[in-house]
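For this view, one protein chain was removed and the others were kept in their places.
Going in written order, the chains are labelled A and B, and every chain counts its residues from 1.
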Amino acid sequence: MTQYQVSAGEKKFIGWHLLTAILALAVGSLFGPLQAFEHAGWDFYPYIKPLIKSYYQGLTVHGVLNALVWTTFFIMGFLTFNVIFGLKRPLKNLTLNKVGFWMMVAGVVAAAIPILANEATVLFTFYPPLKANWAFYVGLTLVVVGSWVEGWGLFMTYFDWRKENPNERSPFIAFASILTSLLWQICTLGVAVEILTMLLPWSLGLLETVDPQLARTYFWFTGHPLVYFWLLPAYISWYAMLPKQAGNGKMFSDSLARLSFWIFLVLSTPLGFHHQYVDPGVPPAWKFIHSLLTFGVFFPSMMTAFTVVASLEHAGRKQGGKGALAWILKLNWKDPSVAAQLLAGLLFFFGGIGGLANASYNVNLVLHNTAFVPGHFHLTVATGVTLSFMGISYWLLPYLTGKQLWKPKLAVAQSWIWFIGMIIFSNSMHVLGLLGAPRRVPLGLAPYVPAEWNSRLFQVGLGGAILFVSGALYLTVMLMTALNKETVKEEVQVPIAEAMQDPALTPLWLDRWAPWIYGTLALIVIVYGPQLVEQIANIALTSPGFRVW
Amino acid sequence: MNTRQMHIDPYERNWMIFSAVMLVLFAAAVSVAAFGMGIEVPAPEQRVDPRTVATDPNSPWSNPGLREVSPGKYDAYILARAVPQWEFLPKELTIPAGSSVSFYVTSPDVQHGFKIQNTNANFMVIPGQVSKLTIRFDEPGTYDFICTEYCGSGHGIMYGTITVTP
Partner (left out) sequence: MAKKDKEDDEFRPTGTIAVLAIFVITLIAIWATIYMILVGRGGTL
């Protein structure tokens, strides 16, 4: 069976996304272990002082490059691929998408300059009144707007497809990618308003003072759905690609996969107050309402857990797997793409548990801003998402370049090393958080650390060191693959797990956009509107900027 | 094209029902803790001008510290600041066991966090806002309170101590 041929120009364009993403990961990941080492009391920052002035500058580089740049570039590239390949048609206007991409690149450069000059050591949450150089805010704006432009290019491509195929079910990977891109366009309005109405004019000197509480409300309007923007591309791969790779399995339920994506669209934005449970300026009643919606958005992740595991079980049974759990061993663990994503999914289970605890209203009093939080999101964005993206790149890069993957066994080892390093790192971070250790502190130097934390702090450093080895292996495999003289014997087959039930049988209401979009916007207006109106009406522009790093 | 009935596998349907029930029970549990046991998150208390809150003689934070409002009941006005140096004012509090203390914390500069170890006091400190929670200290001993939000280079050294005497 011959597959749809993505044009050489489009492959190259997707490849540019991958390249930028991996470069960001390479630089950002250098600092990850340095943070971990600080906890263990191994202070390397004095040695790199000419380049990076402090732990916090390093932490800003790590957070911005890994959580924002690596993810966003990889995601836009992957979504673009999914739309083209899923719809079997070229982008409507490749030039428009290129404009978006280069805006994003320009944004990264603009933000990187002040970060590297120690003029934007505000971490990736950039809470005012910490005040960065204006170029930092311009850079973030360009990245966001560039990603919107790329998204518009994808929407236009989809509209054309729909016009020509009014009665077909949209192919799942294209549908889910368009939805992810749409979710991103809606939720980033928060941070766009924050930057354009407050932070940018303030950093340029046009505005003297800002309202830090309102800024947090804007920020978290974007901040939680951002998590789903990271996660949904990994889910797309887990639902619709991984079962095929793992043993020729089928997607267990096309309808429920779509339903869970719709619920993500509707529920992932109107619950941002669950990041602000302990903010003084938000009434508890609204926090509580957002907490209920947060419990609600956990539901489609539970559905995802079922459908994905069942699809994998289908693959395992096909390969002769028996028993309640032994079928897992029959999955294609030798394929680095499979190993990476299975291990990512396994740790993501625990990421989900920690996330649910964080988001459980007053339970947040135990966990807020403790080491539990970075422990949690290193299982989600830094493993569930990142390790999955690494796994995807193990077939995507050979597909795009026609080069043979360099040393697949090493790539399998890389995934396992990440898995082990992350277990050690993340488990100790969670425990430290429960013991009361704060996040964003080089704990090796903190004056209030009791002796009982020490063994855990050492494990954080150890986990960081193991993760560093894994990250270096990943970059080596990617680099050597790109330089590989050996080409693939035949074109890499894109793994697509067909649905067990013909998608044409999926009900029509799961393939209609308008009602879901109206519902999403209505819910946002209902559960965000009143507080936004009140906080904006009572805006207190009383905080001048500070540069305290 | 007709709208068709959605096909759901019976195992998956049961899983969805189970998931929904479990999430409802979790929501019920946090509601009991919040509305039955009074374990609540902070509510809007008061707004202040961060530019003057530490200096205006009418502001309690111009003279931060402990005030006994009635026997065994205290108000603690605490200033969290990064300028001129990273510190809580006051850095030390002493109260007898069994005391109930309402903490009123604000910042004249950047955002901070306030977490008293081994208690449920854990909240953001945001310039322009006053954060308040009330904690009862029954066990004698020392309780560190630490800054939990990045507030500049000295964030990691910012802490204070509550001593609860028998």
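Following the convention adopted for this analysis, a residue touches a chain if its C-beta (ideal position, glycine included) is under 8 Å from a C-beta of that chain, and two chains touch if they have at least 3 such contacts.
Computed from a predicted model, the values in this text were never measured in an experiment.
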item: Of A:Phe252, A:Phe273 or A:Phe468, the residue in touch with the unshown chain; value: A:Phe252
item: Selected residue (touches chain absent from view) among A:Asn362, A:Thr401, A:Gln414 or A:Ser428; value: A:Asn362
item: Which of B:Ser59, B:Thr106 or B:Thr119 contacts the chain that the document leaves out; value: B:Thr119
item: Residue of A:Leu51, A:Ala285 or A:Ile353 in touch with the missing chain, whole complex considered; value: A:Ile353
item: Residues from chain B at the interface with the omitted partner, ascending; value: 9, 11-12, 15, 18, 22, 26, 29-30, 33, 37-41, 118-121, 133-136
item: For chain A, residues in touch with the removed chain; value: 250, 252, 305-306, 309-310, 313-314, 316-317, 321, 323-325, 327-328, 349-350, 352-354, 356-357, 360, 362-363, 365-367, 434, 498-504
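Here, only the chains that are shown with their structure count from here on.
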item: Geometric centre distance via CA averages, chain B-chain A, whole Å; value: 29
item: Touching residues (chain side chain A, partner chain B) in the complex; value: 54, 56, 123, 125, 127, 129-130, 167, 211-213, 216, 252-253, 255-256, 259, 276-284, 287-288, 291-292, 295-296, 298-299, 302-303, 306-307, 310, 356, 360-366, 368-370, 436, 438-443, 445-448, 501, 505-510, 540, 542-544, 546, 548-549
item: Complex contacts: residues of chain B adjacent to chain A; value: 1-9, 11-12, 15-16, 19-20, 23-24, 26-27, 30, 33-34, 39-45, 47, 49-51, 82-83, 109-111, 113, 115, 117-118, 120-132, 144, 146-157, 159
